[in-house]
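So that we are looking at the same thing, I have put the structure below in structure tokens.
Every protein chain except one is present and positioned as in the full complex.
Up next, chain A:
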Amino acid sequence: MFYVSMFFQYISQYVKTRLQYRADLFVEFLSDLMSQAINLIFILVVFGHTDLLGGWSRDEIIFIYGFFLVPYAVFSAFFNIWDFNERYIVKGELDRILTRPIHSLFQIILERIELESLLGAVTGIAVMVYAGSRLGITLTWYDPLLFIVFVIGGALVYGGIFVVLACISFWADAKTSIMPMMYNISNYGRYPVNIYNKLIRFVLTWILPFAFVGVYPASFFLEKEEWYLYAYLTPAIGVVFFSLSVFLWNQGIKKYRGAGN
């Protein structure tokens, strides 16, 4: 209960600070929309020159992209920890966090919340509806439920990977640029995995399972039966990776000695 009330306290504070610079907030919305539009334009232009991409049609690829946007939006809203090392370890902010009576990871997530990213989920759903209607996808009563489960699974996969990366700073305090690299790798998950070679496909499925954020769960709704097994695995992979990352985080906190100032 305490955690829930903290959650809303932080959110109300957050909304206040964001509304301070309204013009910028607006531009930020626009820039999010624009980067999503640009990825779509890329797909559209590419399909002006080909009919199939590794056996997937234009609308299917667009649908996958739309799906990807939803867990990604949830992830970016709540796991804005890419600068954890600089912000919390190097500047010693983590000491402040540790003196407080809530779980440290939870608190950092709340501090760095970026709710405006959730707008991406709206775009994603709109894109899915557009592509889905062109593909003639029919919905059954359990599809929306599965959708929510898959989205949470995908967001947890993302969150898990990035929390693990943040944990690296507990053991190695040197500045690394692994985080931006991971953002780039995550882009691989937006496209059907069968266009990549075996090694990359394996990595995207079992080691850095970004394929579970986009193509695998989306293929369930596209009725691609050969990927159903992977689609059903999505929530499991999400929970496993996220629990692993929280475990690692707790170990890291125990080891944390402070960077000095």
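Points to keep in mind about this one:
The definition used in the following text is that a residue touches a chain if its C-beta (ideal position, glycine included) is under 8 Å from a C-beta of that chain, and two chains touch if they have at least 3 such contacts; residues count from 1.
Everything that follows uses one rule, which is that contacts and distances are computed from a predicted model.
The chain that is not shown carries the UniProt protein name "Daunorubicin ABC transporter permease", picked from "Anti-sigma factor antagonist", "Daunorubicin ABC transporter permease", "Gluconate 2-dehydrogenase gamma chain" or "Purine-binding chemotaxis protein CheW". Remark: the omitted chain is touched by one listed residue; of A:Val90, A:Leu119 or A:Ile185 this is A:Ile185.
Residue A:Val27 is the one among A:Val27, A:Leu98 or A:Val129 that touches the chain not shown.
Residues of chain A that touch the chain left out of view are 21, 23-31, 34-35, 38, 41-42, 45-46, 48-50, 52-54, 175-178, 180-181, 184-185, 187-188, 191, 195-197, 200.
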